[in-house]
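With one protein chain withheld, the remaining protein chains of the complex are depicted in position.
Up next, subunit A:
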Amino acid sequence: MKVNVYVTLKPGVLDPQGKAIHHALEGLGFAGVDDVRAGRFIELEVADDVSDADLDAMCAKLLANTVIENYRIERA
């Protein structure tokens, strides 16, 4: 089955890349964008019997750096 993992910067962690994207959007003339935060999207193809606990451990041990990032797991 397919599992989607969304890795995002924690609130309060400055995101220079998001800021640069924001400025670029403004440079293209898009008004009304208040903020941009850039994250990472990871698709996993896993066996059906992979447990939620295993998926959580994969995120905590490798896919996200929990010092600076949060993650959300979604079984597609």
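For this structure, a couple of remarks:
To be clear about the criterion, contacts are C-beta pairs under 8 Å (C-beta built on N, C-alpha and C of every residue); 3 or more make two chains touch, one makes a residue touch a chain; residues count from 1.
Quick note on the criterion: contacts and distances are computed from a predicted model.
For the chain of the complex excluded from view, the name given in UniProt is "Phosphoribosylformylglycinamidine synthase subunit PurQ" [choices: "Ferrous iron transport protein A", "ABC transporter permease", "Phosphoribosylformylglycinamidine synthase subunit PurQ" or "NADH-quinone oxidoreductase subunit I"]. Of the candidate positions A:L28, A:A47 or A:L62, contact with the hidden chain is made by A:L62.
Residues 13-14, 16-17, 20, 61-63, 65, 67-68 of subunit A touch the missing chain (whole complex, contact as defined above).
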